[in-house]
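And now, chain A:
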Amino acid sequence: MKVLLMGHPNVGKSVLFNRLTGTNVTVSNYPGTTVDYTKGYMRLENKEVEVIDVPGTFSLEPKDKAEEVAVKMLKENRDAVVVCIIDSTKVERGLYLTLQIIEEGYPVVISSNMWDVAKDKNIQIDVEKLEQILGVPVVPTIAISGEGIKELVSKIKKAKSVEIETIVKKVGGET
Partner candidate 1 sequence: MDKWTIGKIYFGILGIVALAFGIADLLVTAGGSSFSLGLLEIPNDMFRGGWGGLVMLFAGLFYLSGLSGIKNLSEIHQFSKVVMGSILIWVVAGCDIFAMITGSIPGEEAWFNTLEGFFGTYAPPYPPAILLLPFSLAVIYYIKKGRLNE
Partner candidate 2 sequence: MELTVDKRWDLIDKISKQTVKFKKYKSTLKEVIGELTVKPLTGIPIAIAVLYGFWSVFSSFAGFFTDGFLVKLFDEHWLPWIQGAFPGGLHNWFYNLMVDVGHIQNGALVPSNSCFESFGALTSGLFVPFGVVLPAIFIFYLMMAVLEDVGYLPRLAVLVDTVLHKIGLHGYAIVPTILGFGCNVPAVTATRILETRKQRFLMMTLLGIFIPCGAQLGIMQEVIPEYMGLIILYLLFGYFVTGFILNKVFPGKTPEILIDVPPYQKPLTRNVMTKVWVRLSGFLKIAVPFVILGCLIVGVMYLTGTMDWLANLFGPIFTHWFGVPKETVGPLVAAFMRKDLAVAQLSAIEMTKYQMVTSVVLVSIYFPCLATFAMILKEGGKELLGALAVLVASTFIYGGLIHLIWILLGVA
C-alpha cells in the first residue's frame, strides 16, 4: 500500500509528512515550498507503508512545473490511498481538488487541517455531515501540534473510493 498526500499549496502537507515519516522536509509559510516529491515510510499495523509528499496543486490540470509533479505522482500511483489535505478555513476551495480525486476513483481520506485557525476564525464545520455526504472519512487535524494525526492514521485503511453520483444524490438532487 502507498499513501499519497495531496492538497492545495500551503495547507500543511509537508508538516504532516514529517510527522508521519519522521523526516525533515522543508516547511515554510508560503505556497510553493515543496516543488518536488519526497518519499518516506511510516508504520501502519506493523507494516512499512510508503508515503509520498508532493507539491501543492489547485486542481488536476497543472498550471506550472510544480503542479505537474503532483499530478504526475497521482497518475503514477494508481494503487495509492490519497490523503486529501484541506485548509479548514477554505473548505470550498479544497473540496474541488478532493472531488476531482474522488472522481478519478482513488480511495480518499480527508484531513481537515488548520483546525485551530478555523476555530479562531469562528468557522464551524460539521464533520459528521461532511463524512456522511462524501462517504469518506474526514478527520479534523492540527498538523503542527499533532492533534488528530493518530485518528487520521487509523482511518487510512478505512479509505474507500466512492461514486460521484452517490455524492450528488446525497446532497439532494440534480447537479
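On the choice of candidates, all candidates are chains of the complex that A comes from, given by their letters.
In this text, contacts are C-beta pairs under 8 Å (C-beta built on N, C-alpha and C of every residue); 3 or more make two chains touch, one makes a residue touch a chain; residues count from 1.
Because the structure is a prediction, the values reported are computed rather than measured.
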Touch assignment for chain A within the complex, options 1 or 2: 2
Residues on chain A engaged by candidate 2 in the complex (per definition of touch): 9-10, 24, 26-33, 35-36, 55, 63-66, 69, 91-92, 95-96, 99-100, 103-104, 117, 121-126, 129-130, 133-134, 144, 163-165, 167-168, 171-172, 175
